[in-house]
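Heads up, one of the protein chains got dropped from this complex, but the rest are sitting where they should.
So, chain A:
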Amino acid sequence: MTMFLWICVAILSFSLVGFLYRLMKGPSTPDRVIALDSIGVGLITLVGLFSILFDSPFFLEVILLLAIIAYIGTVAFSKFTEKGVIIENDRDAHK
């Protein structure tokens, strides 16, 4: 079981290297944001596997926290690339 989990950790690290390749090379900004989102997902899975490996349930809050932070980051970046601002103060900004 431990050997299997370490092999899974190795494969996940290889896929994180793939996401990092897209993050560095990606021709446009949304490419990089999508790669960052996927890196967040890969980190969540690594936290889950390491909490099995270290035999402690105390890391499991980190999963929910990382999911929320990755989502907020994606939404903020997509609003920035679409409108140029993240929080708009105009009253008639939605016309």
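We adopt the following convention: a residue touches a chain if its C-beta (ideal position, glycine included) is under 8 Å from a C-beta of that chain, and two chains touch if they have at least 3 such contacts; residues count from 1.
What we mean here is this: contacts and distances are computed from a predicted model.
> Select, from "Tyrosinase", "Energy-coupling factor transporter ATP-binding protein EcfA2", "Phenylacetate-CoA oxygenase subunit PaaA" or "Na+/H+ antiporter subunit G", the UniProt-recorded name of the complex's unshown chain.
The record for the missing subunit names the protein "Na+/H+ antiporter subunit G".
> Residue-wise, where is chain A in contact with the chain that is not depicted?
Counting only chain A, the missing chain is touched by 1, 4-5, 8, 11-12, 14-19, 21-22, 28-31, 33-35, 37-38, 41-42, 44-45, 48-49, 51-52, 55, 57, 60-61, 63-64, 67-68, 70-71, 74-75, 77-79, 81-82, 95.
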